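Only one protein chain is missing; all other protein chains are in place.
Chains: A, B, C and D, in written order; residue numbering restarts at 1 for each.
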Amino acid sequence: ACGDDKSDDTATGSGTGAKAGKVGVILPDTKSSARWETADTKYLTEAFKAAGVEAEIKNAQGDKNSFQTIADGMIQSGVKVLMIVNLDSGTGKNVLENAKKAGIATIDYDRLTLNGGANYYVSFDNNEVGKLQGQGLVDCLTAAKAVKPVVSYLNGSPTDNNATLFKEGYDSVLKPKFDSGEFVKGPDDAVPDWDNAKGGTIFEQQLTKNPKIAGVLAANDGLGNAAIEVLKKNKLNGKVPVTGQDATVQGLQNILAGDQCMTVYKAIKKEADAAAELAIALAKGEKPTTATGTVTDPESKATVPSVLLKPEAITKENVKKVVDDGFVTKAELCTAAFADACTKAGIS
Amino acid sequence: MAATPLLELRGIDKSFGPVQVLHDVELSVYPGEVTALVGDNGAGKSTLVKCISGIYPIDAGTVTFDGKQVAIHSPRDASELGIEVVYQDLALCDNLDIVQNMFLGREKKRGIVLDEPTMEQMAGETLASLSVRTVKSLRQLVASLSGGQRQTVAIAKAVLWNSKVVILDEPTAALGVAQTAQVLELVRRLADNGLGVVLISHNMNDVFAVSDRIAALYLGRMAAQVKASDVTHSQVVELITGGRSGNLGLPPEKPTDFVEIMPGAEQ
Amino acid sequence: MAATPLLELRGIDKSFGPVQVLHDVELSVYPGEVTALVGDNGAGKSTLVKCISGIYPIDAGTVTFDGKQVAIHSPRDASELGIEVVYQDLALCDNLDIVQNMFLGREKKRGIVLDEPTMEQMAGETLASLSVRTVKSLRQLVASLSGGQRQTVAIAKAVLWNSKVVILDEPTAALGVAQTAQVLELVRRLADNGLGVVLISHNMNDVFAVSDRIAALYLGRMAAQVKASDVTHSQVVELITGGRSGNLGLPPEKPTDFVEIMPGAEQ
Amino acid sequence: MSTSTLETAGGVKVVKPTVASHFRDYWGRVRGGDLGALPAVLGLVILILIFGTARTDTFFSAGNFANLFNQAAGVIMIAMGLIFVLLLGEIDLSAGFAAGVCGAVMAILLTEHGVNQGLSLLAALATGVVIGLLLGYLVAKVGIPSFVVTLAAFLAFQGVLLNLLGEGKNISIPDGFIKSLNKDSLPVTWSWILAIGAVAVFALVQFLRYRGRAKRGLVTEPIGIMALRIAGLGALLLITTAILTQERAINPAIASLKGVPIAAPVIGGFLVLWTFVLGRTTYGRHVYAVGGNAEAARRAGIPVDLIRISVFVIGSFMAAVGGVMLVSRAGSVDPNTGGSTTLLYAVGAAVIGGTSLFGGKGKVIHAVIGGAVIAVIDNGMFLMDVSSGSRYMATGVILLIAAGVDALARRRAAATGNR
Partner (left out) sequence: MSTSTLETAGGVKVVKPTVASHFRDYWGRVRGGDLGALPAVLGLVILILIFGTARTDTFFSAGNFANLFNQAAGVIMIAMGLIFVLLLGEIDLSAGFAAGVCGAVMAILLTEHGVNQGLSLLAALATGVVIGLLLGYLVAKVGIPSFVVTLAAFLAFQGVLLNLLGEGKNISIPDGFIKSLNKDSLPVTWSWILAIGAVAVFALVQFLRYRGRAKRGLVTEPIGIMALRIAGLGALLLITTAILTQERAINPAIASLKGVPIAAPVIGGFLVLWTFVLGRTTYGRHVYAVGGNAEAARRAGIPVDLIRISVFVIGSFMAAVGGVMLVSRAGSVDPNTGGSTTLLYAVGAAVIGGTSLFGGKGKVIHAVIGGAVIAVIDNGMFLMDVSSGSRYMATGVILLIAAGVDALARRRAAATGNR
């Protein structure tokens, strides 16, 4: 049965009839990153709207209980496809199981639910994100001709599985450098809840402990900014490279100002479009054809049909790319203080 | 009864939930006189006082002060009219010291700053006049005072001010011999200065020693309001315990809604 | 003094921080007798009672009970010895009802379940015997009781038990005429049943009406402990207010560390 | 007002209550501000009407009703324990993470050590008891304020949880008894047996109490009132059961889903247990006494320190039970189990239900009513289509409305005199 693009169809789809079923999407939170609300929600909504498929997009606000409550409600209201970004694999798996029991097709979005058995997986590779961060820092330090630079880690929340994956990624790049003595390993701390204020204190103390810190691997742009503010206080900003992730306006501005060395851009629109495409096909009862790749679940060893997109490293040289993609607008990025830098970076 | 009453209550009713505590109570307080309010435990004396001072809202009835009908909604209203009360449940702030409690709500100031020296001096003088001798420091927290000392602080707090009516609910209950004498003398002095004074007491000697008029509450009803010189000790006791004495007091039928102990009604 | 004392205190000292409240106090309580403990406000009577009942630890001195020296560290210890106390600051649980308060700490049970009917019945009987007439229900919270009603509940709570010594700190202060008479009668009856009773009161009539022996505290020192029949009303008042009367009482020098009101020492 | 009197215990004359006088008295009490759980229940009803109107078919479905029990169970369990702590005027900020730690202990035993379900469950509960002993000791014996002790524990337990699980990891528990606890439902027959049994026991207990009082000549309430009460509870339980035994599977062809969620009798069981303990045992009486006036309790010979320790033990024990329910529902433990808003919601449940933070005033049922308010808000809010920001705001406002009904009702009543 095909959906025939009645774009303002408000019936609560029970999956019967000739039209497409409803799609439920659960996003994780609003605090770990701005992307979920500013980007994912927007792009997914647009994609479903364009296809005339009814979709319900909810954010669990970092609360596992809410995450399950939302899932209960969606399953109850008869969605045909459930797409989740898990808060952790355990609850994610549980929700996927409940959905499966009710005969609902499932998609892991952005985060793979280990052992969860989702039907499809759409994402950037989080391990790859970490590798880009590690490599970015190496490049910046090399460019600065740093000798045996001390590198400190400002990891993500210890309770976030993604943070663990990022760390595995950048460790795989940096550890060989530490082992070879090319770089020196400095303080290595996780920041609870990705809390930027705490991140600032932690970095300040890292610097007190080890004033020779010459490079900071910050797990995302918020933490990067926290480190940069401390560096500014010590007039060291721009002299100590800092990494980031998510290509937020703040992060990009820090890059333009020369205070941040790089960020990782996840072209969320592409990710959202790909996921929506899968979901739409499933909601219409068709077999999707776009999930051409596969990923092996490291725990269950099952092969999950996937769409995998590549995260991209962004430096001063290619900031323009993010604007061209429409991920951030010129108006947001190029405020008065950054107008010059924008022009220099070729953003017009 | 030549003078007009300073404070006059008419038809006061007061219930707590299903329990009616005051029935159609009348009371007149005259300037320059001490009116003793007597009654058995639980008769409603303290409740009546709290109705006058605005702690409890009344269900029905009128309050006339200085000839004008007034509505007293809070203790603040009462003290603005010039009514001061020493409550039976003293209501002191245990976390404040003696001076702070005595001046609570009417602190002396210099500019915006509290004038502690003045307050301390005045407090010291007042307490000394009430025969308080064993307080170690005026800066002692009232939490650490003895029962009688607390009572004295509460009395001193109320009589420190220029008011027109002073109501004292069992002020001497916790006091020693000397202190009791001082307080009774003070009560008389206040009345002699033209104030209207209401004294609640279970001690008949004290009542007859200082009062001009006696009002007896019985089970929430005003049994009689008479001149002290017109009744005897034992008549008053009869009014208190039985609600009537000879042709004084309430009609003989006992009010039906006032039953005795009632075990078993679930709270 | 033929009988041995049931309770005997020797050399009791007690300070609160820098302030010494009791100095070397002695007191003997005999079985079958009422010992009146008198003293001015702030003399230290309540403090002494709380030392006996284990509420305050004593700084020095010994307590002998039934001939054996004992250490009382908590009210629980005291009540295990058989000492019951009615405190001046009544210490009732406002969130519990009359029955619950009266049986607090010694609830009646059937198996593990509280035996409410039995407790309610016993409470009703005890209160009725104390002339309480205006309580609306035994399931009323004590927070809503009048001053006298609270006092009666506290007394009933303490005399309900089989104890050897009963100490009552100003039990009649808030009571009406009839209730006071009942309590004094009860006090006498307890002593006649062989208990040792300590009665604290500021009312000399009451003191002389029921007591066999009078102990007078003056500024934290025991001024005299005498037979009630050996002294007069006015002698006792002198002991209370001056610490001495004729050749009775403390030596004439006034204890130097007991100064009077001291404005100004910062708290 | 013709009243018949009777002579009762202690030879005192009293008025014999009738059904009419009973209602008159009740109304008097309500007008006098003695409202009990009434306003909180009213708030709950209003909430249900709001969401029911906005999302009739989804909110008012048997499935959603059943889900509510599972959604609320964890918080209600923790809140029940907190009621004991709050009754003493103390606080336990660590209850949330204590739940997490106990759940993690259970999960680790289940998975990594292959311990059986029963023993693992017991180990979790035992962990709760040990935690409670520790907290209680520090508060009662060492004398550190409970806010500080449990703030420290809040931090420490987070660390314990992280270390137990290894940073960022999570553990899924295997299928079995524990996982059914807050996920599956009772068979239809058992659902009915339980419901009818509960009503029968309730009726019996009511009758025995009545007879006990009557035998002693104490005032009894009219038989009519007792019958009404029994009928009320009966109707509530039986209607609930009737709804929950409907088929509620989305796709009954795949698997049938009906019966009372196991979580319901678990909640009910603990409700009865703790209500009994607080209301009908010496221990419960002493908890109220210490909470109302610790000094009076001490003077009455109650071992105040022991009581203080014991409430923390019960608090942490129930946190452990809550942890089990949370883990059972989530099918897993992770370093955030019992974190984020769990604690705030649990304390909030108790307070919204009517328990005071100052001690001495509270009932176990408050945890259930307050927990229901919170669960309904969460449940209903997520059925609406609003952005996260607006959802947070709406949740706050709705919570305020539910609590405001309560406050205004009490205030109105207080204006008639009693406060």
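Methods note: a contact is a pair of C-beta atoms (placed from the backbone, for glycine too) under 8 Å apart; a residue touches a chain by one contact, two chains touch by 3 or more.
Bear in mind that the values here come from a model prediction, so they are computed numbers and not experimental data.
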Next item on the list: Check the options B:27, B:98 or B:127 and report the residue that touches the missing chain.
Entry: B:127
Item checked: Those residues of chain D which, in the complete complex, touch the missing chain -> 89, 91, 93, 138, 142-145, 147-149, 151-163, 167, 344, 347-348, 351-352, 357-358, 387-397, 399-400, 403-404, 406-408, 410-411
Check: Residues of chain A in contact with the chain that isn't shown?
Finding: 30-31, 33-34, 36-38, 41, 158, 187, 189-190, 192-198, 200-202, 204-209, 211, 221-222, 225-226, 228-229, 232-236, 239, 248-250, 253-254, 335, 337
Margin query: In the complete complex, the non-displayed chain touches which residues of chain B?
Written below: 53, 55, 74-76, 79-80, 85, 87, 91-96, 100, 104-107, 109, 112-114, 117-118, 120-121, 124-128
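Definition applied: only the chains that are shown with their structure count from here on.
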Next item on the list: Return the chain label for which the distance between chain Cα mean and whole-protein Cα mean is smallest.
Entry: D
Checklist line | Centre distance in Å when chain A and chain D are each reduced to the mean of their C-alpha atoms | finding: 39
Checklist line | Chain centre separation (chain C, chain D; CA means) in Å | finding: 43
Next item on the list: Could you please state the distance in Å, as a whole number, between where the Cα atoms of chain A are centred and where those of chain B are centred?
Entry: 73
Check: Tell me, which residues of chain A touch at least two other chains?
Finding: none
Next item on the list: Mind pulling the residue numbers of chain C that touch at least two other chains?
Entry: 120-121, 124, 127-128, 144
